[in-house]
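See below for the structure under consideration.
Only one protein chain is missing from this complex, and each of the others stays in its spot.
This part shows chain A:
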Amino acid sequence: MRLSINTIVGIIVLLLVLAGFLAVFFAVEKEQTVPLLMVAIANVEAVILLVFLITRGVLQPLKDYRKVIHKVGEGDFTVRMKLGAPKEIREFGQGLNDMIERLEHAQEREKQIERLKTEFVSLVAHQLRAPLSDIKWALDVLKDEDMGKLSAQQRSVLEKTVLSNERMIRLVNDLLNVTRIEEGRYLFHRELSQITDLLLVMVEAYKPAAARKKVEVVLELPQNPPPLLLLDKEKMELAIQNLVDNALKYSPAGGRVTISLVYDTKGVEVKVRDQGMGIPESEQKRVFEKFFRASNARAKEPEGTGLGLYLAKNIVEAHGGTMSFVSKENEGTTFSFKLQIK
(Lines give C-alpha, C1' and ligand atoms only; values in the text may rest on other atoms or scores of the structure.)
Protein backbone atom coordinates (compact mmCIF):
# COMPACT_ATOMS: atom_id res chain seq x y z
CA MET A 1 0.00 0.00 0.00
CA ARG A 2 1.32 3.40 -0.92
CA LEU A 3 0.75 6.28 1.48
CA SER A 4 0.81 9.92 0.46
CA ILE A 5 3.06 12.29 2.38
CA ASN A 6 -0.02 13.94 3.85
CA THR A 7 -1.18 10.62 5.34
CA ILE A 8 2.23 9.86 6.75
CA VAL A 9 2.44 13.33 8.33
CA GLY A 10 -1.05 12.84 9.73
CA ILE A 11 -0.08 9.51 11.30
CA ILE A 12 3.08 11.01 12.81
CA VAL A 13 1.05 13.88 14.28
CA LEU A 14 -1.43 11.42 15.77
CA LEU A 15 1.36 9.29 17.27
CA LEU A 16 2.99 12.37 18.76
CA VAL A 17 -0.29 13.59 20.24
CA LEU A 18 -0.89 10.12 21.64
CA ALA A 19 2.61 10.10 23.14
CA GLY A 20 1.86 13.49 24.71
CA PHE A 21 -1.29 12.17 26.31
CA LEU A 22 0.49 9.10 27.59
CA ALA A 23 3.12 11.34 29.13
CA VAL A 24 0.40 13.39 30.80
CA PHE A 25 -1.34 10.24 31.98
CA PHE A 26 1.80 8.90 33.65
CA ALA A 27 2.50 12.31 35.11
CA VAL A 28 -0.95 12.32 36.74
CA GLU A 29 -0.34 8.79 38.02
CA LYS A 30 2.77 10.01 39.81
CA GLU A 31 0.83 13.01 41.22
CA GLN A 32 3.13 15.50 39.61
CA THR A 33 0.00 17.20 38.35
CA VAL A 34 -0.19 20.67 36.83
CA PRO A 35 3.32 21.78 35.78
CA LEU A 36 4.11 18.55 33.96
CA LEU A 37 0.72 18.53 32.23
CA MET A 38 1.43 22.03 31.00
CA VAL A 39 4.82 20.97 29.75
CA ALA A 40 3.31 17.98 27.97
CA ILE A 41 0.64 20.07 26.24
CA ALA A 42 3.25 22.61 25.23
CA ASN A 43 5.31 19.77 23.81
CA VAL A 44 2.41 18.50 21.76
CA GLU A 45 1.69 21.98 20.47
CA ALA A 46 5.31 22.49 19.55
CA VAL A 47 5.29 19.24 17.62
CA ILE A 48 2.10 20.20 15.76
CA LEU A 49 3.59 23.58 14.93
CA LEU A 50 6.77 21.94 13.71
CA VAL A 51 4.86 19.54 11.49
CA PHE A 52 2.78 22.42 10.17
CA LEU A 53 5.91 24.38 9.32
CA ILE A 54 7.55 21.43 7.58
CA THR A 55 4.38 20.86 5.61
CA ARG A 56 4.26 24.50 4.59
CA GLY A 57 7.95 24.68 3.81
CA VAL A 58 8.27 21.47 1.82
CA LEU A 59 4.89 20.33 0.59
CA GLN A 60 3.52 23.67 -0.57
CA PRO A 61 6.51 24.43 -2.83
CA LEU A 62 6.32 20.88 -4.17
CA LYS A 63 2.64 21.40 -4.99
CA ASP A 64 3.49 24.63 -6.83
CA TYR A 65 6.26 22.83 -8.68
CA ARG A 66 3.84 20.16 -9.73
CA LYS A 67 1.64 22.80 -11.38
CA VAL A 68 4.64 24.25 -13.20
CA ILE A 69 5.82 20.83 -14.38
CA HIS A 70 2.32 20.12 -15.64
CA LYS A 71 2.39 23.32 -17.72
CA VAL A 72 5.83 22.51 -19.09
CA GLY A 73 4.47 19.11 -20.05
CA GLU A 74 1.80 20.88 -22.07
CA GLY A 75 4.47 22.82 -23.94
CA ASP A 76 4.33 26.11 -22.07
CA PHE A 77 7.98 26.97 -21.48
CA THR A 78 7.35 30.49 -20.19
CA VAL A 79 6.56 29.30 -16.65
CA ARG A 80 9.17 29.18 -13.84
CA MET A 81 9.37 27.65 -10.36
CA LYS A 82 9.02 30.09 -7.47
CA LEU A 83 12.26 29.91 -5.52
CA GLY A 84 11.73 30.01 -1.74
CA ALA A 85 13.27 28.37 1.31
CA PRO A 86 14.38 25.79 2.24
CA LYS A 87 17.71 25.45 0.48
CA GLU A 88 17.20 21.91 -0.89
CA ILE A 89 13.87 22.84 -2.41
CA ARG A 90 15.33 26.05 -3.84
CA GLU A 91 18.19 24.20 -5.51
CA PHE A 92 15.80 21.65 -6.91
CA GLY A 93 13.61 24.44 -8.32
CA GLN A 94 16.62 26.27 -9.73
CA GLY A 95 17.72 23.10 -11.53
CA LEU A 96 14.27 22.69 -13.03
CA ASN A 97 14.16 26.36 -14.05
CA ASP A 98 17.46 25.99 -15.91
CA MET A 99 16.04 23.03 -17.79
CA ILE A 100 12.84 24.87 -18.69
CA GLU A 101 14.88 27.81 -19.91
CA ARG A 102 16.85 25.58 -22.24
CA LEU A 103 13.61 24.11 -23.56
CA GLU A 104 12.27 27.62 -24.10
CA HIS A 105 15.33 28.57 -26.13
CA ALA A 106 15.07 25.42 -28.22
CA GLN A 107 11.41 26.17 -28.87
CA GLU A 108 12.22 29.74 -29.93
CA ARG A 109 14.91 28.50 -32.30
CA GLU A 110 12.49 26.05 -33.82
CA LYS A 111 9.89 28.78 -34.32
CA GLN A 112 12.52 31.01 -35.89
CA ILE A 113 13.57 28.31 -38.33
CA GLU A 114 9.93 27.71 -39.23
CA ARG A 115 9.49 31.47 -39.80
CA LEU A 116 12.63 31.68 -41.93
CA LYS A 117 11.44 28.75 -43.99
CA THR A 118 8.10 30.42 -44.64
CA GLU A 119 9.78 33.72 -45.47
CA PHE A 120 12.18 31.99 -47.84
CA VAL A 121 9.41 30.18 -49.69
CA SER A 122 7.42 33.39 -49.91
CA LEU A 123 10.41 35.32 -51.26
CA VAL A 124 11.25 32.69 -53.86
CA ALA A 125 7.65 32.42 -54.97
CA HIS A 126 7.33 36.21 -55.29
CA GLN A 127 10.57 36.41 -57.24
CA LEU A 128 9.43 33.63 -59.57
CA ARG A 129 6.15 35.29 -60.32
CA ALA A 130 7.47 38.17 -62.42
CA PRO A 131 9.61 36.08 -64.82
CA LEU A 132 6.81 33.52 -65.10
CA SER A 133 4.47 36.32 -66.21
CA ASP A 134 7.08 37.47 -68.73
CA ILE A 135 7.25 33.96 -70.18
CA LYS A 136 3.47 33.62 -70.24
CA TRP A 137 3.10 36.87 -72.14
CA ALA A 138 5.89 36.08 -74.58
CA LEU A 139 4.43 32.64 -75.31
CA ASP A 140 1.03 34.18 -75.89
CA VAL A 141 2.36 36.72 -78.36
CA LEU A 142 4.24 33.98 -80.23
CA LYS A 143 1.25 31.64 -80.18
CA ASP A 144 -1.02 34.31 -81.64
CA GLU A 145 1.54 34.65 -84.46
CA ASP A 146 1.95 38.35 -83.77
CA MET A 147 5.60 37.87 -84.62
CA GLY A 148 5.19 35.72 -87.69
CA LYS A 149 3.77 32.39 -88.73
CA LEU A 150 4.60 29.23 -86.81
CA SER A 151 5.29 25.84 -88.31
CA ALA A 152 3.25 22.92 -86.96
CA GLN A 153 6.32 21.68 -85.12
CA GLN A 154 6.96 25.09 -83.56
CA ARG A 155 3.35 25.33 -82.49
CA SER A 156 3.45 21.91 -80.87
CA VAL A 157 6.58 22.79 -78.88
CA LEU A 158 5.09 26.12 -77.94
CA GLU A 159 1.89 24.56 -76.67
CA LYS A 160 3.80 22.20 -74.41
CA THR A 161 5.79 25.14 -73.10
CA VAL A 162 2.55 26.99 -72.36
CA LEU A 163 1.36 24.03 -70.24
CA SER A 164 4.64 23.93 -68.32
CA ASN A 165 4.42 27.64 -67.72
CA GLU A 166 0.85 27.31 -66.47
CA ARG A 167 1.90 24.52 -64.12
CA MET A 168 4.69 26.60 -62.67
CA ILE A 169 2.37 29.54 -62.15
CA ARG A 170 -0.06 27.28 -60.30
CA LEU A 171 2.75 25.91 -58.18
CA VAL A 172 3.94 29.40 -57.26
CA ASN A 173 0.38 30.44 -56.44
CA ASP A 174 -0.06 27.38 -54.20
CA LEU A 175 3.22 28.13 -52.42
CA LEU A 176 2.22 31.75 -51.91
CA ASN A 177 -1.15 30.68 -50.54
CA VAL A 178 0.49 28.24 -48.14
CA THR A 179 2.87 30.89 -46.82
CA ARG A 180 -0.08 33.26 -46.44
CA ILE A 181 -1.95 30.65 -44.41
CA GLU A 182 1.09 30.13 -42.20
CA GLU A 183 1.68 33.81 -41.67
CA GLY A 184 -2.00 34.37 -40.93
CA ARG A 185 -2.28 36.61 -43.99
CA TYR A 186 -4.69 34.43 -45.94
CA LEU A 187 -7.65 36.76 -45.81
CA PHE A 188 -11.18 35.72 -46.54
CA HIS A 189 -13.82 37.98 -48.00
CA ARG A 190 -17.13 36.27 -47.70
CA GLU A 191 -20.35 37.20 -49.38
CA LEU A 192 -23.67 35.42 -49.66
CA SER A 193 -23.27 33.08 -52.62
CA GLN A 194 -25.00 30.17 -54.26
CA ILE A 195 -22.62 27.26 -54.11
CA THR A 196 -24.39 25.37 -56.92
CA ASP A 197 -23.58 28.23 -59.31
CA LEU A 198 -19.95 27.72 -58.47
CA LEU A 199 -20.19 23.99 -59.16
CA LEU A 200 -22.00 24.49 -62.47
CA VAL A 201 -19.37 26.88 -63.78
CA MET A 202 -16.58 24.61 -62.60
CA VAL A 203 -17.93 21.44 -64.19
CA GLU A 204 -18.29 23.30 -67.47
CA ALA A 205 -14.67 24.47 -67.24
CA TYR A 206 -13.44 20.93 -66.61
CA LYS A 207 -15.16 19.38 -69.61
CA PRO A 208 -12.27 19.77 -72.11
CA ALA A 209 -9.67 18.35 -69.69
CA ALA A 210 -12.01 15.48 -68.78
CA ALA A 211 -12.67 14.71 -72.44
CA ARG A 212 -8.92 14.56 -73.09
CA LYS A 213 -8.58 12.00 -70.31
CA LYS A 214 -11.73 10.17 -71.42
CA VAL A 215 -13.22 10.64 -67.99
CA GLU A 216 -16.86 11.50 -67.51
CA VAL A 217 -17.64 14.33 -65.10
CA VAL A 218 -21.11 14.17 -63.59
CA LEU A 219 -22.75 16.81 -61.45
CA GLU A 220 -25.61 15.74 -59.18
CA LEU A 221 -27.57 18.63 -57.73
CA PRO A 222 -30.79 18.61 -55.70
CA GLN A 223 -33.91 19.88 -57.38
CA ASN A 224 -33.99 23.05 -55.31
CA PRO A 225 -30.74 24.88 -54.63
CA PRO A 226 -29.62 25.16 -50.99
CA PRO A 227 -29.82 28.48 -49.13
CA LEU A 228 -27.10 31.04 -49.85
CA LEU A 229 -23.88 30.59 -47.88
CA LEU A 230 -21.28 33.09 -46.77
CA LEU A 231 -18.38 32.17 -49.05
CA ASP A 232 -15.16 33.59 -50.31
CA LYS A 233 -16.03 32.48 -53.82
CA GLU A 234 -12.55 32.65 -55.26
CA LYS A 235 -11.02 30.56 -52.47
CA MET A 236 -13.90 28.09 -52.25
CA GLU A 237 -13.53 27.61 -55.98
CA LEU A 238 -9.83 26.89 -55.47
CA ALA A 239 -10.67 24.34 -52.77
CA ILE A 240 -13.18 22.47 -54.94
CA GLN A 241 -10.86 22.75 -57.93
CA ASN A 242 -8.13 20.99 -56.00
CA LEU A 243 -10.51 18.13 -55.21
CA VAL A 244 -11.71 17.82 -58.80
CA ASP A 245 -8.14 18.14 -60.14
CA ASN A 246 -7.08 15.19 -58.02
CA ALA A 247 -10.12 13.14 -58.93
CA LEU A 248 -9.41 13.67 -62.62
CA LYS A 249 -5.69 13.19 -62.32
CA TYR A 250 -5.97 9.77 -60.70
CA SER A 251 -8.96 8.48 -62.69
CA PRO A 252 -8.39 5.78 -65.28
CA ALA A 253 -9.63 6.34 -68.85
CA GLY A 254 -13.28 5.42 -68.97
CA GLY A 255 -13.72 6.36 -65.31
CA ARG A 256 -16.23 8.71 -63.84
CA VAL A 257 -15.91 11.66 -61.46
CA THR A 258 -19.11 12.50 -59.62
CA ILE A 259 -19.56 15.84 -57.95
CA SER A 260 -22.65 15.92 -55.79
CA LEU A 261 -24.33 18.24 -53.36
CA VAL A 262 -26.87 17.41 -50.68
CA TYR A 263 -28.24 19.59 -47.91
CA ASP A 264 -30.61 19.65 -44.99
CA THR A 265 -31.62 22.39 -42.56
CA LYS A 266 -28.25 22.31 -40.83
CA GLY A 267 -25.78 22.29 -43.66
CA VAL A 268 -24.54 21.56 -47.13
CA GLU A 269 -22.32 18.64 -48.08
CA VAL A 270 -20.30 18.54 -51.27
CA LYS A 271 -18.74 15.26 -52.41
CA VAL A 272 -16.21 14.59 -55.12
CA ARG A 273 -16.07 10.88 -55.89
CA ASP A 274 -13.67 9.15 -58.26
CA GLN A 275 -12.99 5.59 -59.38
CA GLY A 276 -9.25 6.05 -59.27
CA MET A 277 -6.35 4.33 -57.61
CA GLY A 278 -7.37 5.24 -54.08
CA ILE A 279 -5.09 6.08 -51.18
CA PRO A 280 -3.17 3.24 -49.47
CA GLU A 281 -4.62 2.71 -46.03
CA SER A 282 -1.30 3.07 -44.27
CA GLU A 283 -0.87 6.55 -45.73
CA GLN A 284 -4.38 7.83 -45.18
CA LYS A 285 -3.70 9.71 -41.96
CA ARG A 286 -1.14 11.91 -43.72
CA VAL A 287 -3.35 12.96 -46.62
CA PHE A 288 -3.90 16.54 -45.44
CA GLU A 289 -0.26 17.13 -44.53
CA LYS A 290 1.56 19.85 -46.40
CA PHE A 291 3.67 18.48 -49.30
CA PHE A 292 2.45 14.92 -48.69
CA ARG A 293 1.70 12.75 -51.71
CA ALA A 294 0.65 9.11 -51.53
CA SER A 295 3.22 6.64 -52.87
CA ASN A 296 0.95 5.30 -55.63
CA ALA A 297 0.05 8.86 -56.68
CA ARG A 298 3.75 9.76 -56.93
CA ALA A 299 4.41 6.68 -58.99
CA LYS A 300 1.61 7.46 -61.47
CA GLU A 301 2.02 11.24 -61.65
CA PRO A 302 5.47 12.56 -60.79
CA GLU A 303 4.09 16.11 -61.08
CA GLY A 304 2.30 17.50 -58.08
CA THR A 305 3.15 19.49 -55.00
CA GLY A 306 1.11 17.85 -52.29
CA LEU A 307 -0.32 21.24 -51.42
CA GLY A 308 -3.79 20.95 -52.97
CA LEU A 309 -5.54 19.05 -50.19
CA TYR A 310 -3.73 21.02 -47.49
CA LEU A 311 -5.02 24.24 -49.07
CA ALA A 312 -8.51 22.86 -49.64
CA LYS A 313 -8.85 21.74 -46.03
CA ASN A 314 -7.62 25.09 -44.74
CA ILE A 315 -10.06 26.96 -46.93
CA VAL A 316 -13.01 24.80 -45.87
CA GLU A 317 -12.07 25.15 -42.20
CA ALA A 318 -11.75 28.91 -42.55
CA HIS A 319 -15.41 28.80 -43.61
CA GLY A 320 -16.25 26.95 -40.39
CA GLY A 321 -16.59 23.67 -42.27
CA THR A 322 -15.02 20.23 -42.02
CA MET A 323 -13.38 18.04 -44.63
CA SER A 324 -13.04 14.28 -44.70
CA PHE A 325 -12.58 11.39 -47.10
CA VAL A 326 -13.06 7.70 -47.57
CA SER A 327 -10.78 5.77 -49.85
CA LYS A 328 -10.07 2.24 -50.87
CA GLU A 329 -7.03 1.33 -52.88
CA ASN A 330 -7.82 0.47 -56.52
CA GLU A 331 -11.49 1.33 -56.01
CA GLY A 332 -11.61 5.05 -55.58
CA THR A 333 -11.74 7.99 -53.25
CA THR A 334 -14.49 10.32 -52.10
CA PHE A 335 -13.58 13.66 -50.61
CA SER A 336 -16.37 15.56 -48.96
CA PHE A 337 -16.78 18.75 -47.03
CA LYS A 338 -19.59 20.12 -44.96
CA LEU A 339 -20.53 23.75 -44.49
CA GLN A 340 -23.03 24.91 -41.94
CA ILE A 341 -26.11 26.90 -42.81
CA LYS A 342 -26.42 29.73 -40.32
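Assume a contact is a pair of C-beta atoms (placed from the backbone, for glycine too) under 8 Å apart; a residue touches a chain by one contact, two chains touch by 3 or more; residues count from 1.
The rule is simple: contacts and distances are computed from a predicted model.
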Name under which UniProt lists the unshown chain, selected from "Glutamyl-tRNA(Gln) amidotransferase subunit A", "aminomethyltransferase", "Signal recognition particle protein" or "Response regulatory domain-containing protein": "Response regulatory domain-containing protein"
Selected residue (touches chain absent from view) among A:76, A:91, A:134 or A:220: A:134
Residue, one of A:146, A:264 or A:303, that touches the chain absent here: A:146
Selected from A:189, A:212 or A:285 as touching the chain missing from the view: A:189
On chain A, residues whose C-beta touches the chain left out of the figure: 126, 129-130, 132-134, 136-138, 140-141, 144, 146-147, 169, 172-173, 180, 185, 187, 189
